[in-house]
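So, chain A:
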Amino acid sequence: MMTMRAPLSDLPVMLQDVRMASGKVTILDSVSLTISPGAPTVLIGPNGSGKTTLLRVLMGLLTPTSGRVTWGGRENAPPERRAIVFQRPVMLRRSAEANVRYALGRDDPARIAELLALVGLSGLERRSARRLSGGEQQRLALARALARDPELLLLDEPAASLDPAATKAIEDTVRAVAARGVKVMMSTHDLGQAKRLAGDVVLLHRGRVIETGAASGFFANPRTDAARKFIAGELLV
Partner candidate 1 sequence: MTSGHSALELVLSADPALLAIVELSLLVSLSAVALAAMIGVPFGALIALTRFPGREAIIVILNALMGLPPVVVGLAVYLLLSRSGPLGEFGLLFTPGAMVVAQTILVAPIIAALSRQTIEDLWEEYRDELAAMNVGPTRRVATLIWDARFSLLTALLAGFGRAAAEVGAIIIVGGNIEGFTRTMTTAIALETSKGDLPLAVGLGIVLIAIVIVINALAWGMRRAGERYAG
Partner candidate 2 sequence: MNTRRTFIAAALGSLALGALLLATPPAIAQDKSIVVASTTSTQDSGLFGHILPIFTKKTGIAVKVVAQGTGQALDTGRRGDADVVFVHAKAQEEKFLAEGHGVKRFPVMYNDFVIIGPKADPAKIKGGKDVGAALKKIKDAKATFISRGDRSGTHSAELKLWKAAGIDIEKDKGDWYKSIGQGMGAALNTAQGSNGYVMSDRATWINFKNKGDLEIVVEGDSRLFNQYGVMLVNPQKHPNVKKAEGQAFIDWLVSAEGQKAIADYKINGQQLFFPNANDGNA
């Protein structure tokens, strides 16, 4: 008798007292966080605060030195329903559409065209992916991530080196994707971008979560001193 497996969800992702250390250096320190379905969560903080590491832990690419990570209540859940776009994504040595096809796992020209259109890369299907510009590669990486039909989409500084036009393209895609029910979590050091996109905000500093909360409340009335300084544009050391 065949049993139907109820589709397993990766959400909510829960970090419980996660610590990430490399030798003597502590990168993440007692991080406890819950990522639930809903509006995008934006991770902000100074450089070196551990944003990239946190996203990698959420993706499951790094195992914490101590503490627990669960996806939908499961430890060790393989990355079937979640995807990540790295800060410097690596293109496979193939054409743009071949990259998307690879992530998709099947040959579906209609879907591939759709995804490329979503990120604004229509017309560049046959181009060698490595020959694309930095912004185009970032968008292609996003198309790849979306090809996997994720529940949770993690983005590490997706517009860090992009011009405003390309940045807008990415932000529009993020909004569209979030509107369709994908939980987006992205890091940024651009406060404006955070304000534009965030539903929730997480402030990270020196590996610790300083403050979290709904974006509106966070920016209007930060509770902590560090948050206030950061929003004001001061250097958090």
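FYI, a residue touches a chain if its C-beta (ideal position, glycine included) is under 8 Å from a C-beta of that chain, and two chains touch if they have at least 3 such contacts; residues count from 1.
The candidate set was assembled so that all candidates are chains of the complex that A comes from, given by their letters.
Just so it is clear, the model here is predicted, and its values are computed rather than measured.
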item: Chain A: touching candidate in this complex (1 or 2); value: 1
item: Complex contacts: residues of chain A adjacent to candidate 1; value: 59, 61, 78-80, 83-84, 86, 89-94, 102-103, 128-131, 144, 148
